[in-house]
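Input: one structure, supplied below.
Every protein chain but one is kept in place in this view of the complex.
Note that the chains are named A and B in the order they appear, and that numbering of residues resets to 1 at the start of each chain.
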Amino acid sequence: MATVDVDLPHVKEDDPHHHGPAKGLGRWLYTTNHKDIGSMYLIFSLCMFMIGGIMALVIRAELFQPGLQLVEPNFFNQMTTMHGLIMVFGAVMPAFVGLANWMIPMQVGAPDMALPRMNNWSFWILPFAFLILLSSLFMPGGAPNFGWTFYAPLSTTYAPESVTFFIFGVHIMGASSIMGSINIIATILNMRAPGMTLMKMPLFVWTWLITAFLLIAVMPVLAGVVTMMLMDIHFGTSFFNAAGGGDPVLFQHVFWFFGHPEVYIMILPAFGIISEIIPTFARKRLFGYSSMVYAVASIALLSFVVWAHHMFTVGMPVVGEVFFMFATMLIAVPTGVKVFNWVATMFRGSMTFETPMLFALAFVVLFTLGGFSGLMLAIAPADFQYHDTYFVVAHFHYVLVPGAIFSIMAATYYWLPKWTGHQLNETMGKVHFWLSFVGVNITFFPMHFVGLAGMPRRIPDYALQFADFNSMASVGAFIFGFSQLVFIYNVIQNVRAGEKATAQVWEGAQGLEWTIPSPAPYHTFSTPPKVD
Amino acid sequence: MTKAITLALSLLAMPAWADWQVNMTEGVTALSREIFDLHMLIFWICVVIGVVVFGVMFYSIFKFRKSKGAVSEHWHENTTVEVVWTVIPSIILVAMAIPATATLMDMYDTSEADIDIQVTGYQWKWRYQYLNEDIDFFSNLSTRREEIVNTAAKNPNYLLEVDNPLVIPVNKKVRFLITANDVIHSWWVPHFAVKKDAIPGFINESWVKVEEPGVYRGQCTELCGKDHGFMPVVVEVKSEADYAQWVADQKAMKLAMAGESAKEFSMDELIAKGEGVYNKVCAACHQPGGQGIPGAFPAITGSPVATGAIEKHIDIIVNGKAGTAMQAFGQQLSAVDIASVVTFQRNRLGNSVGDSVQPSAIEK
Partner (left out) sequence: MDPRQTQTKRLALRLATAAVAMFGFGFALVPLYEVFCDITGLNGKNFSQGPTDIARIDGSRTVKIQFLTSNPADMPWDFRPSVRSMRVFPGEDKQTAFYARNPTDSWMVAQAVPSVTPSEAAPYLHKVNCFCFDRQPLEAGADTEMPLVFVVDPDLPKHISTITLSYSLYDLTESQKVTQLTLDNDKGRASL
């Protein structure tokens, strides 16, 4: 970890080279300031989280009881598809990019991102893309209804008209991610303060550096696969159409070549966040910094060679199944190392349990549970009984909700005082935490059971033996969903009012961001700090 | 309004039909038991690891809190310990991989089977063709619409029952050759631990040797469109003698149906039979009252096809309409069924054309 020698007078607000932010709507439309752009990404992500969450509640309301009560099966399929797309591409990814924008320049001692104008573009095309995607709900034939994984030929020959808009939206979101990643890599590699070597960077910066490379590698492959879909649908090609000599399974290979690294893209920044928060509240340096870096790098590399574990039932020859089973099991090793290192950081520390720490501790336990179900899924012969059941739904919701989403909430609570200059309302933070913790477990734990008992995914109605746990999951979903209103309240309240926060904010916090005042001035580190 | 009332009523009426099954079934084949054992082995290993890791974590949360006066120590690396907790998990993984690989090899046994059955996934039903006999039939969900829309109580096999189950003999190796008619489906019977994707244009194989007679129920496990949740798999495993009897019965039925097709039916007989066919096969898309879903499925009421030339009406049912969701039902329905449903559609559902067609006139 870097120690810092900062010459505060250089970052005074009345520095003649910098003006405060512009006024009015124009400020937000034209800003190139990483803090403004970070805020916009975060607000956008929160809105998308709510929209995706409402869709989840429609799903859980229908699944509360056997029978079709509320929606038609085709609309239900639109809800599951859009819920997935919005949460993955509209909530989780933009939130991590927003946190990157806010924190990376400050954490490396840079005045802003490397390419500030491209940064503005990267953000503003996102609301445009999602407007297109969401408007498809009102098109004839309805929104995409083929799952967020959009397998062909359901998503080509048999798709509603909106599929073309879906493809357009995906291209735009992909462009946003690629531009954002270029910016992040350039910032981290070129703009660190003198003395901040790579192995002195905060772990959040490291995880984002690696994530950005993953994004550049695989988002274009996603663009490729949706372009192939476009060609099959409109230009008479047969990439995925057996009639013309194509292969629906080819779709799955290309999609998951993107898809698997994508899920690591959604968790590596979370690992970085947890690796900052636990040392702060345990008042002890992160255990095994270098192995934490190597672990993230190995997870990223391994993520490229495991994709077909999403395809164990597709009819692959046994050699292929064995290879992908082994490679997938291997990822458990570096991931385990990270969990052990977090626990070792806590061990013999001096812990307090403010809201960010509560979310971080819940992450460690619940993400690990998701990791266990992931290990079970990796065992190919057993996967024949788990694949496409609620056991898989349980697994990925554990790693994404009390995993990625909790880390985003933890990061928000952790850095909000730095952004707004107001201390957290700890009581309300804890209310949000406990409601979310209870809600998330009541929602997703029973899904392990119904999955093992034989309930498939993506069905709007189910056989009677699955009813009890489904009711439970639906109740949990409403608890979790409505608790997020407390989160919104907490964020808005903190922006508007609260006890004044110091620069340090948290007693055990280390890093450049805690050496500047709270709220952070509009321009920071215009002169680079000295780091030893 | 009706929806709100239905929801409220369903909230009040929560009968104790459901059970609280938390684990996978052991199944009824040697392979399903192997898979179950593997599943439990991995599960217990995860439990032990979880207890150890969370044990240390909760101990730390309890013991090393600032409020209890704990002061943090200053170490932050230890190469030995890191090596140990990299090597030990790796060894555990190797230990898991060995039985897993062995079971996987067992699943890929391609030796000769006693019976071969071609399984084809359609939107939204299964077709079973016995390759060594002349048996070929479709298997549709048989749960009544009233149960699904909550105007009738649900029976114990709700959504897991079909009109024509797959029938196989016990203790014989049965090989399934799986493909699809339209989109990707997936054929799964949990008690057999058999799941295989049905991919249009490609053939996949799987096999089973069931050790206990009984009825086993599964579902489609790959999103395949609107009624993905409504195309169950039901397999009846009979003793060898019963199976032989069933095969003989199927052949006799086929002869009888051929005989039926030659008979003359009255208008009323055709309409009555046609109503049954309509509700089972057509209503899912064209709706029970024949009104269709605008933008998705055309109405039968007042339709130019159903009230126009009868040859065109028959043709569209027998051969389907390319480029749409209207399937070719010539393969799926008997001549008697087709003649009946044509007559029904032309004289009910708000139509009154007045004509009819006999099964003998249906050319397929």
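We take it that a contact is a pair of C-beta atoms (placed from the backbone, for glycine too) under 8 Å apart; a residue touches a chain by one contact, two chains touch by 3 or more.
Only a predicted model underlies this, so the values are computations on that prediction, with no experimental measurement involved.
Only one of B:N132, B:N171 or B:S239 touches the chain withheld from this view, namely B:N132. If you put the hidden chain back, the residue from A:L115, A:M346, A:A473 or A:A520 that touches it is A:L115.
Residue in contact with the omitted chain (choice from B:V22, B:V51 or B:I203): B:I203.
Across B:Q118, B:N155, B:Q250 or B:S334, the residue that sits in touch with the chain not pictured is B:Q118.
Here one chain is not drawn; of B:P288, B:G330 or B:G350, the residue touching it is B:G330. Contact between subunit A and the unshown chain involves residues 114-115, 118, 178, 181-183, 185-186, 189-191, 216-225, 227-228, 236, 239, 242-243, 245, 247, 249-250, 253-254, 257-258, 315-317, 319-320. Even with one chain removed from view, subunit B keeps its contact list with that chain: residues 108, 110-113, 116, 118, 120, 131-132, 175, 177, 179-182, 200-205, 318-320, 322, 327-328, 330-331, 363-364.
Just so we're on the same page, only the chains that are shown with their structure count from here on.
Once the centre of each chain is set as its mean CA position, subunit A and subunit B turn out to be 34 Å apart. Those residues of subunit B that touch subunit A in the complex are listed here as 3, 6-7, 10-11, 14, 17-25, 34-35, 38-39, 42-43, 46, 49-50, 53-54, 56-57, 60-61, 64-67, 70-78, 81-82, 85-86, 89-90, 93, 96-97, 100-101, 103-105, 107-108, 147-150, 154, 156-160, 182-184, 186, 188, 190, 193-197, 199-202, 204, 217-230, 295-296, 325.
Partner subunit B is touched in their complex by these residues of subunit A: 65-70, 72-74, 77, 140-141, 145-147, 151, 153-154, 157-158, 242-243, 247-249, 282-291, 313-315, 317-318, 321-322, 325-326, 329-330, 332-333, 336-337, 339-341, 343-353, 361, 364-365, 368-369, 372, 375-376, 379-382, 384-385, 387-389, 448-449, 452-454, 456-469, 471.
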